[in-house]
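Missing here: one protein chain of the complex. Every other protein chain is in place.
Presenting subunit A:
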Amino acid sequence: MRNMSTAVLYNDQGGAEAAVEAGQESTPTTSSSGAAFGLFSTDFKKNEDLKEMLESNKESLKLEAMKRVVGLIAKGKNSSELFPAVVKNVASKNIELKKLVYVYLVRYAEEQQDLALLSISTFQRALKDPNQFIRASALRVLSSIRVPIIVPIMMLAIKEAAADLSPYVRKTSAHAIQKLYSLDPEQKEQLIEVIEKLLKDKSTLVAGSVVMAFEEVCPDRIDLIHKNYRKLCNLLVDVEEWGQVVIISMLTRYARTQFTSPWKEGAIFDENNDKTFYESDSEEKKEQTEAKPYIMDPDHRLLLRNTKPLLQSRNTAVVMSVAQLYWHLAPKHEVNIVTKSLVRLLRSHREVQYIVLQNIATMSIQRKGMFEPYMKSFYVRSTDATHIKTLKLEILTNLANEANISTILREFQTYVKSQDKAFAAATIQAIGRCATNISEVTDTCLNGLVLLLSNRDETVVAESVVVIKKLLQTQPTQHSEIIKHMAKLFDNITVPMARASILWLMGEYCERVPKIAPDVLRKMAKTFTAEEDIVKLQTVNLAAKLYLTNSKQTKLLTQYILNLGKYDQNYDIRDRTRFIRQLIVPNEKSGALNKYARRILLAPKPAPVLESAFKDRDRFQLGTLSHSLNVKAAGYQELSDWPAVAPDQSVRNVEVIEPVKEWAPLVGKTKKSKSEDKFYSDDEDEKEEEGSESSGSEDSSSSSSSDEESGSESEEESSEESDKTSSDSGKSSSGSEKSSSESEAEQKKKKKTKKAPLKKNKLTAGDSDSDENGNGPVAQSSSSSAESSSGSETDSEDDSDSDNIAAQKKKKSEAKSKPKVEVKSKKEVSLLDLDDFSPAPTNAPKSSVVSSSLLSDLEGLSLSNVSSTMQVTTPSFGPVKTYELLHHMTGKGLSAKYHFPRQPCLYQPSMVAVQVILTNSSDHSLEEIHIGDRSPASLNIHCFNTIERLEPEASVTVSMGIDFSDSTQAANFQLCTKEDQFSVSIQPAVGELLMPSTMTEEDFSKEQGKLLGMNETSATITMATANTSSQAIGKQVLSVANVGVVSSSQNNVHRFAGRTVSSGAVVLVSLEQKESCAALLTINTEKSVMASMLLRDLKQALAQA
């Protein structure tokens, strides 16, 4: 590996200090302690010798001795007689010695309680030490000493530590709570008080430990969580990984008691929700909310949203706990997002695989669809351990359906031939289960199993027989061929279970094989005494059944067998024989029963159900020990059912952190929760589409009823509040992060305030003017602070940059022509309002869409005196090229064309707007035109509304948005009608992935200066003579790319600027005309791939006339 080599390299070059660094990382050597232990292990009996060393005056000797003692403890050898000698060193100055003494104390204090008390005063003193580390370790050891007498001292220490300034000490006190509780459960009440106090702690360090203590001491005191619920949700991402696991599983339990079930409406709900994701039309949504009474509690949503990023954790336990949270809490259609992560865990260690597979097995019974796309990940490998193989088999069987059964069966065929016979047998059972579950393949499976009967391996044959027996039983049709075949094999089969099964089959279906059955009985009569018990029992059964159906041929044989059975050693067989004899052979005593013999013996029997071993596991919470063992483990907390009516949600409202006093009385309860939701969504790091959008839809659905005025007001308030809390959380964390989070908060504030004034534009233009001006400096200062703080997030820089530019531009344009701006921006307002309704908290794109849409209007103004042809605002510019999406021949009458309208996409700023013209050229009307599956699945498309009906010869234009993520990779999706599905794809030209932006010449050259070197692509091109005029150049460039023209002072230089739609990266195009037709075309952008593609396109466009 590289680390070794670099370390070596490093040693050569670095100074002494560096050498130490490098050395400690990578050179494995035997330490002095190790050597000492090695020496010692040979003569460990000399404990006397150790005692002397411990009592000596030399530190080094003591240390040496303690190391040996710890070695003894590690080996599990008793060294308790050294206690007095060791305990004396507890106050030692040498930290290593001290630590080793601690180790010893914790191990033996319980046995030597009186002596252990000697050390207590030392710890009490250490608890007051100014060094937090020493305080914490003293508390750790003090609470680990399991001596009941010191319980009051411990209690006191815990209480004090819980109020300590250092979060590390508080964390230790949370751990100590559990220790004290296990030592003396009487203290519960007092401990709960401490827990309550610590739960309020805002440090991420403490959160995990205190929740752990809560789980151990008072898991039923859910009421303690209410006030801390939102805080825990928000801190979750920053808590250390082990704490995350504990918190997530606690919150799962909490949520099940506090929220109503999101599953109530089942399938209908799914559909509805899918729609609401993309709906921006408030009208529609109103209807839907009316139709569907369930609205997810914003706190419920908060939990789901804040746990989602943790699916990407490296810690498998965290991923699993998020997965189980989604399984138990999320609406059905959202559970699927955990699939990928769970499948990823299958690459981890064997033990991890085992647990994950167990959980997947349980999940796959209920929800086949979740794992079906990943079926191949469950294919068994020859190197897998047996228990892994069996689990995979289980899952594959669960996943089997009509569509994939042939693939699965083919795979099973390979497994049957496996060298691992136990596994082969399990496979046969799995085949049996598939056969019963999917009636289409029953015959195929049966035939396959019959073929296996001629397998050389005994276990395989035996298992096949048993499974065939079960299958035949479920399918009591004409299978006499198979039964005959089995009768033939009977002689070769020696496994008792298989023989018994065949005999049973013969008896059960003896009327179908009237000739063979008696012959089998004859053979059995010969070998009866040598058979196993179960075989004997079935022989007796067979005899009885044959006697009833075919007494002529088998009477004597039956008598013979019954006689043999009568004197068998096994009393079961003797009893059975006696019973059967009474039942079938008519005599005086058993007259009554005899009549029913036929009905008793030959009654139709219910078929056995072949079902998964994981069927009943879902009674346990996934991911728990109980689930893994399928037994209720000690301390398992049941997951309660959803309450029918949600308990009062206001209990989670926190009054404590309320520096914003004004809003609380003003806003009603519902609104409060709504704004809360919003602020979390902005506050949090993540910005997945699903969560935010659906919450957005909820928002707007509720706010659509209220008038716009108040809606915007509440938003402002929420923004204010978010600032407060986010800066709060910043304070609780320490160091460099603090400043960065603060700057982020500032950022947010700025964004919010910016948004608000835009709305106010409607009222007064002057107002907005001052606001915008005020904004510029704020943005600048925050960006500079972000740069200076070491741990700053770079994206904040980008943000502020873009805002900066936007602000500057606005200023500029305002200066130029104020009244016009006012008119324009009024138009924009409605657009922006829409945007607000679906708050996609993507940072950069949002700000840029604001700027670009405004700019596009302003641009025309700034350019008006430069060139009259360019007056048309760029977004609507265009020799709009129309592309074919679906030809009417392939589309069975439906044809589709598309073009890029070059307008900012309404639905999401990061999307490229696409207009599709759908035409019906068939002779019948088409119904339900909509967009179906897309690939890649992650592709983010805003679909158009389903077109219910398209008459013949009619055409309709719909618009959609596609997030290409700045790549020219085609977006593939399906265009569906009621009957058909057509796969189509849209491949954007690189120029369509841009949005125009305007800037001054200075800004342009400044930006260009930043994007030199690797970010610059240039080429000398030859232009067609027709293109040499500046107008023509502009036209050609704009036809290729959606960029804005930058005014230029030089006649021979043309500049164009744009931004990529998705990421908002700046793209600068400059064209320097040289003599005659030659020109130097330069493109500056971070996206080097885009640059080269754009260059190619431009070159082509300019070369043609």
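Operating definition for what follows: a residue touches a chain if its C-beta (ideal position, glycine included) is under 8 Å from a C-beta of that chain, and two chains touch if they have at least 3 such contacts; residues count from 1.
Basically, contacts and distances are computed from a predicted model.
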Q: Given the choices "AP-3 complex subunit mu-1", "Sestrin 3", "MMS19 nucleotide excision repair protein" or "Gem (nuclear organelle) associated protein 7", state the protein name listed in UniProt for the chain not shown.
A: "AP-3 complex subunit mu-1"
Q) Among A:Lys128, A:Arg221 or A:Lys340, which one is in touch with the chain left out? A) A:Lys340
Q: Would you indicate which residue among A:Lys99, A:Lys159, A:His485 or A:Lys1035 is in contact with the undisplayed chain?
A: A:Lys99
Q | Given A:Ser79, A:Gln112 or A:Gln178, the one touching the chain that is not displayed | A | A:Gln178
Q | Candidate in contact with the missing chain, chosen from A:Arg125, A:Arg221 or A:Lys417 | A | A:Lys417
